[in-house]
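Step one of this worksheet: look at the structure below.
Only one protein chain is missing from this complex, and each of the others stays in its spot.
Take a look at chain A:
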Amino acid sequence: MKKLLAVLLTLTMVAGAAVGCGSKSEEPAKSEPAQNEDASAQAPADADTSAPAADGEEPYIAMIALGFSHQFWQAVKSGADQAAADLGVKITFEGPEQETMVDKQVDMLKTALGNNPSAVCMAAIDNEAVAGILQEAKGKGIKVVGFDAGVGEAESEAKCSTDSLAAGALAAEHAAELLGGKGKIGIVGHSQTVVDAVERVVGFKDKIAADYPDIEIVDEQYGEGDHLKSAEVAKSMMQANPDIQLIYTSNEGACVGAYNGLKEANKLKDVKLVGFDSSAAMKEAIKSGEIAGAITQDPVGMGYKTIETAVKLMNGESVESFIDTGCYWYDASNMDDPKIAPLLYD
């Protein structure tokens, strides 16, 4: 019995360690307060300077994204890391595993605030869920910067993101051009709750409705950005409306999913595909012309500008309330362009 107990305990510990590994992004955040204490212990004279950018002590910025594992977030993180190195701040970057886990994100925010950051940069899954917490943080003098999906306007001092309505409209212009101004379109979206995702679709639909009377949007479905589900969605959409000539997809998962679905249904030649974001699979299909083209944001620049904006605010400088980090259309003809290529990630 004792032996069994020992084995059980060992396994629990191993499991605990493994679970810890799974959410490794939390670890730096946890070790933060210890380091801060160290710093203040070494320099007690500086302890009363609450100015975040005080010399000798690296200010800490907590960054919380909608997700973590997706390559987009990794690209944002790389930009943020770069800015942190350039500007001499310490950052942590976290995000829940799925872009629907509101509760997990709220926990991450609370934990991060417990570590006394100078600024919080956030892309909220649900504005309402974090509004109260952010207001409180703001009251304590913590700077709040929204990025990507951002946070509520009342809670943040600035937002660095792609203008998603404009990005959707840009996609619509190119879709209309591909169709010659006439035809039927289906939409495979990835989320009906994330503001950003909704705006990509709304911007697209508004542009079509306003400027292209001969183009009709016949179906609009959502596949959670899951590659397999989006493939099924695209296939059943084609089954219901065989005369769809173009499918617009609102993120990488939706795009590659729809691509796989069309490939399986042998419809790649008949249906033009317009995507969003990028990945190795998307780049290859765009290069070969199987996907007509896509909109890319500038995730690296977004990460960089977000940290830069936070540091400016911490230093008492004034910033614009909305900083557009830009978006571009790319297809086989311009994807190797030195302006575009660095924005496309694998």
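Going forward, a contact is a pair of C-beta atoms (placed from the backbone, for glycine too) under 8 Å apart; a residue touches a chain by one contact, two chains touch by 3 or more; residues count from 1.
Rule of thumb we're sticking to: contacts and distances are computed from a predicted model.
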Exercise. Tell me the UniProt name of the left-out chain, picking from "ABC transporter permease", "Probable peptidoglycan glycosyltransferase FtsW", "NADH-quinone oxidoreductase subunit A" or "DNA polymerase IV".
Key: "ABC transporter permease"
Quiz item: For the chain left off this view, which of A:162, A:245, A:260 or A:325 is in contact with it?
Solution: A:260
Practice problem: State which residues belonging to chain A touch the missing partner chain. | Solution: 4, 7-8, 11, 15, 18-19, 21-23, 68-71, 74, 97-98, 192, 219, 221-222, 226-228, 231-233, 235-237, 239-240, 242, 256, 260, 263-265, 279-281, 284, 346
